[in-house]
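Mind looking over this structure? Questions follow.
One protein chain omitted, others in place.
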Amino acid sequence: MLAKGLKHLCTAAVLAAAMTGVAHAQNVIKIGAINPYSGPLALYGDELARGYQLAVDERNASGGVLGRKIEIVRGDAGNPQQGIAAVDQLVTRDKVDAFIGTYISAVSNAASDTAQRYNKLYWDTNAVAAELTERGLPNFIRVGPNAQNFADMSVRAVVEMIAPALKKQPKDLVVWLEHEDSIYGKSIADIQKKLLEQKGVKVAGEGSHNFKAADLTDAILRAKRTNPDVWLQTGYVPDDNLLLKTAREQGFKPPVIELVGTGDTQETLDAVGGDYLEGVFVVSYPRPDISEKYGPGAAAFLAAYRKAYNRDPIAPQSLTAYTGMKILLEVIDAAGSTDVAKVRAAAAKMDKPLHSYPSGFGVKFDDKFQNTRAPFTVIQWQGGKQVTVFPDEARASGASLKNTPRK
Amino acid sequence: MDALLHVLVIGVLLGGIYGLVALGLNLIFGVIRIVNFAHGELVMLGMYGAYLAYSLLGLDAYVSILVVVPALFVVGLVVYRLVLQPLHGESSMQIFATFALVIIFQNVVLAVTRGEGYSVPSRIAGHTLELGDVRVTVSRLAILAAVTLAAVGLHLFLQRTMVGKSIRAVTQDRQAARLMGINVERTFMITFGVGSALAGLAGVLLAPIYTLSPGIGGNFILAAFAVVVLGGLGSVAGAYAGGMIVGIVEAFAGYYIDPELKQAIWFLIFLAVLIVRPSGLFGQPGAEEIGFREQE
Partner (left out) sequence: MDATSAAYVETRAARAGGIPRVQRAAALYLGGLVLAFVPLAVLSNDAFWLTVLTYTYLFAGLAVAWNILAGFGGQFSLGHGVFFAIGAYVTATLFVDHGLSPWVSLVPSALASAIVGALIFLPTFRLKGSFFAIATLAFNEVALVLANYAESLTGGPRGIQVPFRAGFANMIFADSRGYAILMLGFMALAVGVSVVLMRTRLGYYLLAVRENEDAARAAGISVVQVKLRATALSAALTAVGGALFAMYVRTIDPPTLFSLPDVGVKFALLALIGGMGTIVGPVLGAFLIVPLESYLRALLGGSLPGLHLIILGVVMLLAALFMRRGITGVIDAALVRWRHRRRHV
């Protein structure tokens, strides 16, 4: 017991000494960016933060917001607990004015909840879970798309683009629905099933798998059994890659392969090669190569990214993050402050049509503060490149569908 | 009937993967009685080693075995000498140390690669062979071949060579082995090196199949432990057979029942076997009696 007491004294002393109580100059607007910057998803958290930084740099170059410069402070969080701690840290030590985030929905959930208790705005650009806006948290605004949009766009692609390309009516199409088994894959697949059935498309079966599984041959064989026209998979990079490889090995050749959420990066190209990927559709975040008419400023974003980071964007999420931050800064400007109530009021008033921003977004928040003008786009792999093909307005001029149905 | 054969083949090939990963773990576990939770990370290092060999030296994955496996052998020697040997006798602390290694290995690789998902191409790996209706890739056949050869080789090594015999002696009775003049510490170190080398072999052979990520070791470690325990501590044949069983059960469960439940199903079978036969399928009865508080 004595030992315990000693230890506690030491701990208390160390902790007290470690407390920094430095007061910060506050003529800077500080925005806390909550994302996983370590752990398995560090790549994406980092990519989002890069998008934010580009938007901030751009704005600072033209004078900042409300006469103040903007600064991003990163808060690393890979699970809800860490999200709470990150928000605590950013509020009390870094004195941030508002929050932006977040690659992981569960983290966004917990972090925004904590931010609410400090009465700080939580502006979400990338997390897709439906309940983030469904729960009605008073400080939460989602400017980016959600799971519903993923499902919507993937089904629209099937009905409006793929069916005609296959020269079939939707009611004659057979789709196999594959998804990874966490909340991300499951929630999107649930909506996909509903929407497909609404449109009269036949869902031959639904396959759920663990994205880290060592073997997914069973998933492929089960799908192959039903001979679908469209194989629709929602998941992450590891399972996308393994499934595609396995499909090739097992001679599973559905006329159309459509991936949702991932599968549009170099990682997948490296894994299966351009030849096999030819014709694969991917529903994902808008890419910088969309037409200037669809996303004004996309090309400028790409140039800025290349200049700042000496490489092409790792994933399209950065463009959405960039756009989300841009819109936030405009809203703060319109609100005249970072105060939650004022920002929300300004956001509610904002009305910008689609194609106002580099990612093709517009701004119109519904009563749950979900931006209703934040659609995904669909690319098709062509010659080792990702070409935006859907919706039609997003299609780059001259682009057409290739290898559909797959040979 | 077709599907049945197909699923069986998948199961056997998957069993080969599990067996290969478990082989090195089994050796370490059986001989030194260390629960090496960092074994998955050694496999991961083997995979990234294959990637490095490819990107820096242009070596095909299968050729890089010549470079990566010896490298992992050395890594194993170093890890044992610096971390595990000093903790000899403190089994619980050894476990703690291996967890620390897991964290270190995973995050060093993360820091260096920033988490990008690499792929290691191989000219031959992707080819498929057709046996009737069943298609089999060269990569998985290679693994099956490797695990079989490695198991046989390991068995011969343990039975016929002096080093192997000293390993077996040490496994049976440390004190007696020491009395016979065997340098127990060095034997352990070599064993750990060989186990790590086997992990490296597994990594190289798995690299063409999966997308590399710093945490990928974690995908295999639980299955590897289950295989080792199922097969019976220290039994090479047991690890081999255990891998097959787990692989086949997983394949059948995934195809006929539900892919979402397949892992749970073989875990349950694993538990059932353990309850009925605590020493595993091929282990010596009583082997499981050796707990954590092994004193020298």
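Letters A and B mark the chains in the order given here, with residues in each chain numbered from 1 onward.
Here is the rule we go by: a residue touches a chain if its C-beta (ideal position, glycine included) is under 8 Å from a C-beta of that chain, and two chains touch if they have at least 3 such contacts.
Given the structure is predicted, the values throughout are model-derived calculations rather than measurements.
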Partners of the unshown chain among those that are drawn: A, B
Listed residues B:Leu8, B:Ala169, B:Ala237 or B:Leu274, member touching the removed chain: B:Leu274
Hidden partner chain, touching residue among A:Asp113, A:Asp152, A:Asp215 or A:Asp264: A:Asp113
Sole contact to the chain not displayed, among B:Leu101, B:Val147 or B:Ala197: B:Leu101
Touch residues of chain B, complete complex, unshown partner: 29, 33, 35, 83, 86-87, 90-93, 95-97, 99-104, 106-108, 110-111, 114-115, 214, 222, 225-226, 229, 233, 260-261, 263-264, 267-268, 270-271, 274-275, 278, 288-293
Missing-partner contacts on chain A, residue numbers: 1-9, 11-12, 15-16, 18-19, 37-39, 42-43, 46, 49, 73-77, 79-82, 84-86, 88-89, 91-93, 106, 109-110, 113, 116-117, 131, 135, 181-183, 186-187
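By our rule, only the chains that are shown with their structure count from here on.
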Averaged-CA centre spacing for the pair chain B and chain A, given as whole angstrom: 36
Residue ranges of chain A touching chain B (in the complex, touch as defined): 38-43, 46, 181, 207-210, 212-219, 221-222, 237-238, 241-242, 245, 248-251, 267, 270-271, 273, 314
Footprint of chain A on chain B - complex, ascending: 3, 6-7, 10, 14, 17-18, 107, 110, 114-119, 121, 126, 128, 135, 137, 209-211, 213-216, 218-220, 223, 250-251, 254-255, 258-260, 262-263
